[in-house]
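One protein chain omitted, others in place.
Now for subunit A:
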Amino acid sequence: MTTTPLAERTTAVAARATELSKVYGQGETQVVALDRVSVDFRQAEFTAIMGPSGSGKSTLMHCVAGLDSFSSGSVRIGETELGSLKDKQLTKLRRDKIGFIFQAFNLLPTLTALENITLPMDIAGRKPDKQWLDTVIAMVGLADRLSHRPSQLSGGQQQRVAVARALASRPDIIFGDEPTGNLDSRSGAEVLGFLRNSVRELGQTVVMVTHDPVAAAYADRVVFLADGRVVDEVHAPTADAVLDRMKRFDSKGRTS
């Protein structure tokens, strides 16, 4: 919300998972999705979470974003410990502190682009900050499409609406679940560009799950997961470096 000095920004933690475990089932059929994962997501940083299918990357994101419950450990968003929150408080937390971008865009077809963008604030019963809204809309280049319905927009445009929706309420942290998964490479690049700009220029914190090395290359940092554990971390990644790292998983053979 307020512009934090850069030095402080890099140290302050927007979200932190400590010894986070998530176990499905019991006994023989027990599946460990997350195995004592500890990871920090710093403010104004663009983090990508990568890993092979079944590595637990989506589960990690869902748990940190307050969408899913976890078995043990702790998750903090800012100063708030999620483990102790009830559904109602979690909902409020997601509403006020977190933004989401989904793979399938997930816009409401009955609402116009603008209404979709302001939806989180409508839910909260807040008036959007007009100036900020204009900034966000201008950034994603939707100014002339605001009264269109999602069905009248292309996939790339729909995802830009979703990005704007996530940014509009100025959340502490934005989570993206394969945000470019359903887009062609050009639209995908656009969306990723917006996300990176929001971090660089607006000081937004973004965490994104992806399996695309090119997408991950837009991030400041890539966290690699395998078998429910953090196995590696790459700072200032390039697509090639990420691809190389991913290839090492492949040579080990996919786990699921």
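Everything that follows uses one rule, which is that a contact is a pair of C-beta atoms (placed from the backbone, for glycine too) under 8 Å apart; a residue touches a chain by one contact, two chains touch by 3 or more; residues count from 1.
Convention: contacts and distances are computed from a predicted model.
Enquirer: For the chain that is missing from this picture, which UniProt protein name fits: "Acyl dehydratase", "NADH-quinone oxidoreductase subunit K", "Na+/H+ antiporter subunit C" or "ABC transporter permease"?
Expert: "ABC transporter permease"
Enquirer: Looking at A:R42, A:R76, A:K92 or A:R229, which residue reaches the missing chain?
Expert: With A:R42, A:R76, A:K92 or A:R229 as choices, the missing chain is touched by A:K92.
Enquirer: Touching the hidden chain in the complete assembly: which of A:V31, A:I123, A:A143 or A:A236 does that?
Expert: Looking across A:V31, A:I123, A:A143 or A:A236, the contact with the absent chain belongs to A:I123.
Enquirer: Name, in rising order, the residues on subunit A that touch the hidden chain in the full complex.
Expert: Residues of subunit A in contact with the hidden chain: 62, 65, 67-68, 87-88, 91-92, 94-96, 98-100, 102-104, 106, 108-111, 119-120, 122-125, 151, 165, 177, 182.
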